[in-house]
Every structure is written in C-alpha cells, then in structure tokens.
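Structure record follows, encoded as structure tokens.
A single protein chain has been omitted; all remaining protein chains appear in their positions.
Order of writing sets the chain letters: A and B. Residues in each chain are counted from 1.
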Amino acid sequence: MRISCPYCGTRDVAEFTYQGDATITRPDPASTDQNTWNAFVYDRANPAGKHSELWQHSGGCRTHLVVERDTVTHVITSVAFAGAKRKPVSAAAPKRKAPARKAATRGKAPS
Amino acid sequence: MSGRRVSDRGRIDRSRSISFRFDGQAYSGYAGDTLASALLANGITLFGRSFKYHRPRGVLTAGIDEPNALVTVIRDGMREANIPATQLEIYDGLVAESQNRFPSLAFDIGAVNQLAGPVFSAGFYYKTFMGPVIGPLRGTRFWMFCEWFIRRAAGLGRADHARDAARYQRMNAHCDVLVVGSGPAGLAAARAAANAGKNVILAELDPVAGGSAKWSGETIDGKPAAEWAAAQAEALAEMDNVRLLTRTHVWGYYDGNTLAALERVGDHTLTATPGEPRHRHWVIRAGTVVLTTGAFERPIVFPGNDRPGVMLAGAAQRYAAEFGVLPGRRIALFTNNDSAYAAAAELSAAGAEIAAIVDTRQVISAGVRDLAARAGGELLLGQAVSATKGGKALTGVTVQRLDPVTGTASGEKRTVAADCLAMSGGWSPAIHLASQAGAAPKWNDDLQAFLPPDPAQPWLGAGAFAGDTNTADALRSGRNAGARAAGGRASRSQPAKVEAPKLDPFPAPVFEIRPTEGSSGKALVDHQLDVTAEDVRLAHREGFHSVEHLKRYTTLGMATDQGKTSNVPGLAIMANARGISIPEAGTTRFRPPFAPVSLGSLAAERFGDVSPDRLTPMHDWHVDHGAEMMPAGLWHRPRIYGLPGETLEQAYVREAKTVREGVGMVDVSTLGKIAVKGPDAAEFLDRVYTNKFSTLPVGKARYGLMLREDGLVLDDGTTWRLGENDFLMTTTTAAAGKVMQHLECLLDVHWPDLKVALTSVSDQWAGAAISGPDARRVLERAVQGTRVDNETLPFMGIVYGEVDGAPVTICRLSFSGELAYEVYCGAGHGTHVWEALLAAGEPFGILPYGMEALGTLRIEKGHVTGAEIDGRVTARDLYLDWMLSKKKPFVGSAMMDREGLVDENRIRLVGIISLDGLPLGGGAHIVEANSHAEPNESIGHITAFCYSPVLAKYIGLALVKGGKARHGQRAFIADPLRKRYGPVEIVSHHFFDPEGSRMHG
Partner (left out) sequence: MVERESPLGPAYRPGRHGNVAEAAGVTLSETRPGSIVEVVSWPGSEKAALAAIKSATGLALPNMPGAGVSKKDKAGYGFAPRRWLIIDGREGVEQQLQKAVSDKIGAVNDLSHGRTAIRVSGPRAEWVLSKLFAVDFSAEAFPVSNGCSTAHHEIFAQIQRTGKNQFDLIVFCSFARAFWTTLCHSAEEVGYEVS
C-alpha cells in the first residue's frame, strides 16, 4: 500500500504507523461521563468498505493524517492532515450504537 | 556430443565452450545454453525422479514453467535445490545434481512407490494419518512412526544447512511505466512509452530479451524476428530513460502499483565481483504497468505423458531455434491446435525426422496442411496418443482414434516409433500478475483459456497475455498499450510488418485422452506433484468439488511451478467430472510469488543484522573498559564491568556496594529525552501528566507519571523546566518512542490549537548519573562555573556549568536512593566528560556500574521501571496514587477510577524476600501453598530480583494480589520452568532508606 502524504508525497506504507479510527472525537476533558469515555476509548466500528483512519507518517514528517480508505480494496480516496480541521463524521459513517453487533454481522470472521 | 546439436541455428555462442558437471559427470555446452539445452545436446533426457512415485522424468518445457527438471546446484559448498534446469544458465565450473533419487538417478529404490500407486492417491496422508489412534497402524501415532521415512522419500530437493555466503540486495525503483516481459509486445510497448519521454523499466526473466521472437522463426520488418528483437532491445538499452532488466522475473503485484521482482545478477557466473549481489530484490513503484507476459503452452493429459522425451511442442521448437538442439532425432507431435505445426516445421528444418503429427481435430486448414507436408511424417487427424512406450526414455507412442464427444480413444492401436513426443494442448495467457492485482479471470471459449480480469490497478495488457494470437496483433497492441501508458493515444499507423505462417489460433477443446479399455498407466496432470487425472476424479468422488478444495486435497498446482502447466487441464477434468463448464468450475486466485524467490533476497542487506545497534556516545569506552554489553531494546548498555574471575552476581554486588558506600557512575544516555517547547508547553504537560507541571519553577525538575487514555500507566520520568516555555522531558529508555508517538498524536489530532513543539533530543545529550555519598565531592572537583552545594543545587534542582571545558547541565535526582546527580552534556562531548568525571572521582574510588547494579539499587529502593509498568498496572497498583492530581483533568483521569481498576485486591506492588537464601526468578509466580506437584493458584508474580548487598538477602519486587495487605505474610515462589520453589516473605517494596534521607542529604 502507498499513502500520499500531503507534505512528503507518496510513500510506502512501511513509513506509516496506523493510529486508529479517525472518526472518534476526544470527549471534553472535564467530562466524567463514563459512557462517553468508554465509547472514545473502546467502541470501534469494523466496516468492510470505506473507512476513515489515522495514520502517522512516523518514518517521514511525523504528522498524523486522516486517510479515507476502503478496507476491502485498500483504495485510498483522500488523505489530509489531521487536526487542521477535525472533519465531522460523514453522514455515511455508521453511528456507533451497537458496534459489537454491527461488527459481528458485517464482516466474516478473520481466518 | 551426441549429434543433437545443429550447426545453423540458435543464439548460443559456439566459439565459447563451457564445461560443467551433472551428477558427477563432466559435460560441455556453449555459452548461452541452459542446463536443459546443454544436457539435451549431450543426449541426456532423464533429468530427475518425480515427487511421489519416483517416476523417471525428463524436461517438459524450456522455461520458468518447468515442473520436472529440477536440479540442485552446488556452489561454494552450499546446495540450492529445486532450480529448473530450463532456467539455469551454464557456466564454467557449474556443478548440478538431479534430485529425488536414491542411490542414483538411473536406479532408484523409491520407484517401487509406483507399484503401490493406488495407495498414494489423493488424500493419502489425510486418510492414513489423521484422526484418533485406532490400533497400531492408524492415526497420528502411526504418522509419528512413519514421518522420518516419508520425509526422506518424499518432497523435492533437500534444503541445505550451510550458511549462504552469497550477498543479496534490495533496490527501490520508481518509474512511469513498467513493462513486464520483452516479447514483441513488450518491446513495442517499452519503445512507445520511452519515445514519449517516460521513464521505463522493461523486465525480462530470460537472459536475452525478445520472448517468442527468439524462436518463432518469423520475420519482422524484413529481419529474422530474433535479430529484430535484439536490435530493439539494444536500442532501448541505450536510451537514458529506459532500464532494461534481464534475468528478472516480476513475481508480486501489490497495492499502490508496487511490484516485486527478482534479478538473478550472479547465478550465471562462478564468482562475483566484490560487493556484487547474487540476487537483487527490486521493489518497483510504477505509474502504469504494461503486462506483456505472454502465454504458457499446456500439456495434454494422457497415460504415460510424463515419460522422458515427452515435452511441449513450443519447448521442442525453442530448443531447436533458440539453442540449436534437437530434443529427439525422430519426433512425433500431438496437438489440438495449429501451433504445433510451426514447431514441426522448425524441428524438421533443423534436421529432425518428423515421425507423425497426431491431431485431435478431424479438419485442419490448407495452410497447416502445407506446413505438415513440409515437415514430413504422417498426418493422423482425428486421432490421439493414448499411451507411450519405453522405460526411462521414450521409444514410441500408441495412437488410436479419438471420439471427439467423449474424449475417449479407442479402436486399433498403432505404434509410432519416436524418441521425442512434442505435444500442444493450447495456450494459457500468463495472467498471474493480473490475477494478483485484480478480480477473477475471464474464460474465453474460442481460446479455451482464461484471459486477464479487468484491472483494479493501473495496468494495461498486450500480446499473448491479452489474448493476441499472432505477432502482428501483439506488436500493435503492445505499441498501443505503451502509448496509452505514457498518457498518449493508440496509434493508427501500421506496426512493424510480420511474415509468419497463417495459423488458426483456436484449439479444439480437448484436455484429456482416456483410453476405453484397460488401464494403460498414469495420466499426469500436475507433473511436479504427481497428481493424476484419476486423483482429480477421486477428489470429485469424495466431495472435494471446489477448485480451492481440489488444490488442497490433491496438491494440484502447488510447489515451485505453482501449476503453470497443470492449472487449466486440472480444472477441465474437474469440470468434466462435475458436468459443468470450466468457467463454472472457476479458477484459484493467483498469489505471489509468480515464481520462486530466494529468501536471501527478501532479507537483503539485513541478513544477520536484524536490527541496527543503537550506541551511546560512551559505547567504545565501555567496551574498552571491560563492560559486558547487553541489549536494551535497540540500545547496547553495559551490564557489568566485571573483573577477571568474577561472576555476574559478584560483579554487580561489588558495583552496587561501591555506590552505597562511596560513589559510582552509570551511563544514562539512553533515557528518552523530548524537548517540549512553546507558550502552551506547561498547559500541555498538565494535560498529559497526572501531576502538575505549570507550577514547576524554572530551574527545577519534577517526577511525573503519564497514563494512557484507558487509565493504566504509560510511563514515568522526570521533566525539567529549563525556561518559562522550555521543558526537557525524560522517559524510560524502552518507552521513549511510544511516549513520543502518544504525545504527537494528542497534539496533532486532539489539541491542534496548542502551540507546542515536540522534538526528540534523546541523542543530543550524553548523560552520566553519579550516585553515592561522595557524589557531591566528585562534582565539586569536576565542575567549573557553578557551585553544587545543597543550597545552589537542592534535590530536583538544575545548574549549568562546565566539565573540563565542555558545557554541562546538572540535575540532582536519584534513582539509586543515594545522593545523586545526572550530568548531561552534548553527545559529542560524552566520553570527554565521562572520563573527566571519573578522573575527578578517583580519590573517592569511583567505579562505573552497569545495568545489573542499577537494577539492584532501584529494587532496594522500590522504584518502578518498565518491568512493573507492563501496560496492565494502575497508578494505585504501584502506590503512586499520591501523584494523581484531583485539581485538573489529565489523560486517563476519566477512566482510571473504573470499578475494576480501583479494586483493592488487584495485583499490587510489594517487596519479596527469599527465605531460603536462594535467588528468586523474574516472572516466577507467587503462590500461597508450597507444593511442587500441584500448581497452586497464582496470587502474583515477581517482576525483578537481585541479591541486595545492604540487606544481604535475595530480594525482589512483585505484583501480588492485595499488595500492602499482605505485608509480613509468608508465601512461596513457584517457578516450574526453572524448578524453583521456596518460601518468601512479602514486605514493603521500600526495602532501604524508606524516608529518603540519603538522597536528600
């Protein structure tokens, strides 16, 4: 896989570190609501298809990137700096109500 | 020579004779020969024995698709197995051996397996060796009994244990257009792309470019095709924007148009020049790929089709035209398509006698009849070869009438005498790379072959790969693909003019010949793994219908050739058995590698060097002064500075004692150091540490604790405030990278508004920690430009000065529990300052100490490290809850109070004292009852242990259920792996000086 870093250009995936789901938003630090924090730390959808991911160009400029990637075909449709503007979760992205069940029904078990 | 060599054809250099050995016998050939062509020229047709039945085998192909003629090459005392003789270029001094025979190729004991044929049919191992043990002769136990014998007898060549002395390299390449295959289509594509100014890589697996042009006998642009191809390749090689890679097979097509290729740089020479690799592993990132990989000819499946002397018609043609070798004197042909007639014409022209042309078809075109007439020999239409005769060499074939509907041969048997049978079952485009990079291939009924799938990545196909059936079409499609790959358009102008016999490109749909009466022997589908047509049908009968199951049950299409000759015939037979069409039966998806890849090339320059050595500035000093080094992640750190005759324990006890009683010094340059700068630096630290840093005065340091978002401990360390907006954070050696990434992620993703810059300065500073009651006295002697008394440099204070002319920053902090200082200087001054400090400490008997003494001192103090901060502990587990600020949120603060994390009965930090005077063991369990036989429930484990010189006991740190509540209790160590059992006492982890009076003194 190759990722087009907006700063460094297109590089091999070996230069990047996967840093998790880019659709999550860190709760208000002052919040003590356990459900909110629990969702932030643990709840993840496991979509077979379009996904928004965080990758750090750790073997390059070290910035974090939001990579829109299809987890089935590995086709990357966009790459942008993370943080510059936190993108709101796109409408197509699944709302995370029952992620565990969703993951179980959507994908086949990895073999 | 045997007279098989013809004088007027081939690209071999007859002026250069090459001598080599095969199975101990000396032979000679010419420069340009492969081992296969050279042995054939010497009259050798027996190349090896087959995998399972040890059947004698000859050479089936002339290329990378060879399943049979695998040899072992012996080079520099190392054996490399399973090299296709068809790919092995001979060189002076080559030594090769046949495989899979014992004691010799001609007389092989394993050949008795043939008699037991039905026993070894598909699924033999599953049926015989799997499942429960029933009696002595069944199941897994039986397998364990038989394994040694079976492993000796079965398999392909044997791997060597000797160290591979050859070198391998990796090469990264980028190009606009990668053309795979240099046949007429590939040459045309490369030329078109290169003319458009693109950077082009043209990869060719053979030593010489040209593909089929080298042996087609056709004429291109008025020149013999081979000459045309040579001129094209030469012109390309001279262009600055073209890299022509010969002896290079592209074997993997990965995401992002990244392709892997193996260049066999040195396999055709006896010796390498210094530094020259044997293989070069190319990783090519291409803008567009043009696949012109050609097609593989298919064998026909019929009884005895693996007898030495039976080969593919295209291969026979190639031996004659490219190498000037006749694969037989009297050659019969057996075909279901026109291409074999061109082979017959070439073989005849080269001097062979054509015994007969057996064609499954009733009707053929007039043009092909002409070719047959020119070649000579009988033309037997509507007939098929139903058996072969001979022992280890072919003497003749049996021909019978073919029923075109059932595919059965019956009726009168005619024997045609021949020492070579050249067969053609049609052609399969080499779609392997396209299949790797795309979806399922598409069946074409006319060609009776799978054509490439639609591209899922930027590639274009041309030539026989794309289904072109003649050279003129290949040249046109190649040129157009090259132009389009270069971003241009297909040209309408005429491509190079081709003169070639007009052939019908479509084969008859015949894959297998089944004689009606009697069993006339095995009909091989997969020659390499001895899979017969009967095995395929057996798999069908036993329910293994899917092609994926067929492959795994029968091993069809596995091993080094990956079914290049057997794939489609195998599918056809399964489809026939199921009564469905071939596309309905489907095909397996091809995976990398397309052809075998040396493991060495994947390791490349990292062979024997799995990770880089990370060295501190004082590394050479440590080694020169007797340090025994140990790895700490990638770092190398002194373990002990042992004296002659000392044990490890004696050395670290002596070193630790020196620190407690006088003064010692340890290299702490490996600590992670992160410069945290900016107007929001203090705010940032308040968010990431559990305790406050915004209140830290400039010129002071503070011990800090970091949690993960889930509330568990991430790391600890001191952070120094060097200026209002300028902090130097230290991390543990092991967690430096992890902490850096954690902080960068928070800043980049979650808090982009904070003006904070993080930079790793771990390597900027060399660090020496001086510890012991005399530490201050050493500094007083060594440091200029600042006082170091208690007032100027209190606990956690920072001063700047010089040591022997080098600027230093000194922070008073203690890991050992003694009066201690960390002296930092520029890394380039590391050894200079280290030596100056040692010189200053000489009157006090200063000694350098290593990791073992460092560990001993910290265990005595109960300080935690990565051994305790193992990703599963909370701050409370370590009794560090006093560091959890209640005045501010911080990373992990919302999650750390979850029910399971505040349970008093979690495993928590304690000290352990050995009561039997014997050493403890890291990782050993703590249990409540002393029983060796019955494992007791573990109540925790030991994280670190040592012999404590101050307590004169073996002590350790442990994480034990309930922690403090167990102080004073007796328990037992249980370490079944090391057979260590014994009583221990659970105590406070603060073994020594719990009030900290020594370090504050």
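Observations
As a convention for this text, a contact is a pair of C-beta atoms (placed from the backbone, for glycine too) under 8 Å apart; a residue touches a chain by one contact, two chains touch by 3 or more.
Small disclaimer: the values here were computed from a predicted structure and weren't measured.
Remark: the omitted chain is touched by one listed residue; of B:A577, B:L615 or B:M883 this is B:L615.
The residue from B:E517, B:E584, B:E605 or B:D870 that touches the chain not shown here is B:E605.
Interface note: of B:I580, B:L634, B:L648 or B:A929, the residue touching the hidden chain in the full complex is B:L634. Annotation: of B:T408, B:S762 or B:S914, B:S762 touches the absent chain (contact as defined above). Between the chain not shown and the residues B:D164, B:E227, B:D255 or B:E276, the one that touches is B:E276. Across B:G3, B:G93 or B:P679, the single residue that touches the chain missing here is B:P679.
Where chain A meets the chain that is not shown, the touching residues are 6-9, 11-12, 14-15, 58-63, 81. Contact residues of chain B toward the unshown chain are 169-174, 199, 273-277, 283, 285, 604-606, 609, 611-617, 619-620, 634-635, 669, 675, 677-679, 725, 752, 755, 757, 759-766, 804-806, 826-832.
Definition applied: only the chains that are shown with their structure count from here on.
Measuring from the averaged C-alpha position of chain A to that of chain B gives a distance of 28 Å. Residue ranges of chain A in contact with chain B, taken from their complex: 1-2, 10, 12-13, 17, 19, 22, 26-27, 29-34, 37-38, 40-42, 54, 56, 58, 62-64, 73-74, 82-84, 86. Within the complex formed with chain A, the residues of chain B that make contact are 254-258, 285, 456, 687, 709-710, 741, 744-745, 747-750, 752, 889-890, 894-895, 898.
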